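Below is one structure. I have some questions about it.
Just one protein chain is left out here, and the rest sit where they should.
Labels run A, B and C following the written order; every chain starts at residue 1.
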């Protein structure tokens, strides 16, 4: 399922994309060598991440120009708060970590840097600045899920992999791609790469991708 | 169904509350004397209102301190975008007005003043400032619906009345009341009326109520 | 002194511009027929206006992309808070109105609608959306000052006229024009009128101009 032409262009111009989607943490999920304590550490940080990432998607609703943009952003907020966060709570509960403990997780600097950068992209710019900073997480996890579903040599982290390889999650990536392509056409036009904004959006996308690499690095360092 | 103790206190200290909930526009809905062109004019303005009101509820998600606050605010955003706006589209469609026409409605100054005031309450203050400006619309419509369901002498506007008298809508008012009471306890404490913030929150609530009166006045002036 | 090419284009495509800059309130300032109570009523509302207008210019600093954009916006904030607001305080003091009374002025709906619209333009969009909503007030007063300095037939309101006709104020208009032209080039490019954003920016400028007309109307209605 395609994630849209804008995402494809941004991704292809981001050299660090490979370091993110083929990170050692990702390899460890696929071959089952990721230590369980690293995975739980990651899940706890990711719970805090998802709270602030949901806030950033909610900010997107406030910056929409059309009802359709609002609907797509609101659908994502809903999916994050009521499904993805709920999944983390369930997975952590199975490992003996309750939600109060999750919520009390001390946020690591790598985590904080990423989500607050995304939020500031939205506050300082318009919806496109925000979407360029939101895209690497949404679509990157979609790519990683699809990749690992085929490439994995272990079922240790099959639940995690199936979540992001699922048709439900792939549909989210597709819908966000539609949202981004529409938002670009509406604000920049049919030939966005000639706009002075293009380089800036590309830079935001690359910075968020770099911060994803930092997040995986942190995951390996419980 | 109770709407919470904070709302009750704010309402009882707002002299203009009666002018809002017993406005001539409301009477006209109850006895069927409201001219159909005034009702359609109101519905079109209210469609634009709901877009910006949804943006303000989305802003509340970005200003929440707990996941529970986020969930309650996200549930309201969802109800507004996917149910209440959808109802307006359906009602207007039945009257021959399509959504593109609705979206192109020229926003009246009374409408603009109200929603932008609410949004600014959120941007300039914290979640409480925003909730104090959001409450009069949510709970006032709940009260009006309950009142008219009993007091109405005509079924001309029964659909509208039933929407806000419904147990679903009353549940929304109840949930928002829980959200407000919790947010007050979390930020001001158990005896909020002694805080210097109380008068300011009361003023915001009263200003939003006054702007509701202006909205009904506009409804009578197509 | 020129106010820049972007402003010139926006103004020339805004039919209501004439209704704003040649409003009956403006005529009354020029021929001295404006009743003193209308002028004082206007000054009090304008004091409240300037507070929120300064907040909107401060928001522009948070949305700048370059240090030069920050400097120009910060210079305007400074001029507003330390000079223009100070002038209102002085003029009102001479008429027996102290600052506490000024600050307690009940904000009129026409006033509130205008400033909150400008602030929301900034929060929902990027710096250009905000500048398009800020420009009509800044440059319109510059045009009115220049016009009345020549056209006035009475010295009753000479202090007010001289303020906006002064080389200091004309310099502010010039600098804001430079800021806008640079911000457009940086974000849209050298041929901005072909961008899908142009119509939207034009609409924001026209809406703010319309709200200026509403402000003068309010001024005549103490």
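Just so we're on the same page, a residue touches a chain if its C-beta (ideal position, glycine included) is under 8 Å from a C-beta of that chain, and two chains touch if they have at least 3 such contacts.
Computed from a predicted structure; not experimentally measured.
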One chain is left out of this view; which of C:71, C:152 or C:174 touches it in the full complex? C:71
Which listed residue, B:125, B:140 or B:219, touches the chain dropped from view? B:125
In the complete complex, the non-displayed chain touches which residues of chain C? 51, 54-56, 58-59, 61-62, 64, 66-67, 70-71, 73-74, 77-78, 81-82, 85, 99, 103, 119
Hidden partner sits against chain A at residues 55, 109-110, 112-113, 116-117, 119-120, 123-124, 211, 214
Footprint of the hidden chain on chain B, which residues? 62-63, 65, 123-126, 129, 185-189, 194-197, 200
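One rule holds in what follows: only the chains that are shown with their structure count from here on.
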Could you classify the chain B-chain C contact as same or different, where same means more than half of all interface residue numbers appear on both copies? same
Innermost chain by mean C-alpha position: B
Distance between chain A and chain C based on Cα centroids, please, to the nearest Å. 42
Express in whole angstrom the distance between the two chain centres, defined as the mean CA positions of chain B and chain C. 32
Any chance you could list the residues of chain A touching two or more other chains? 62
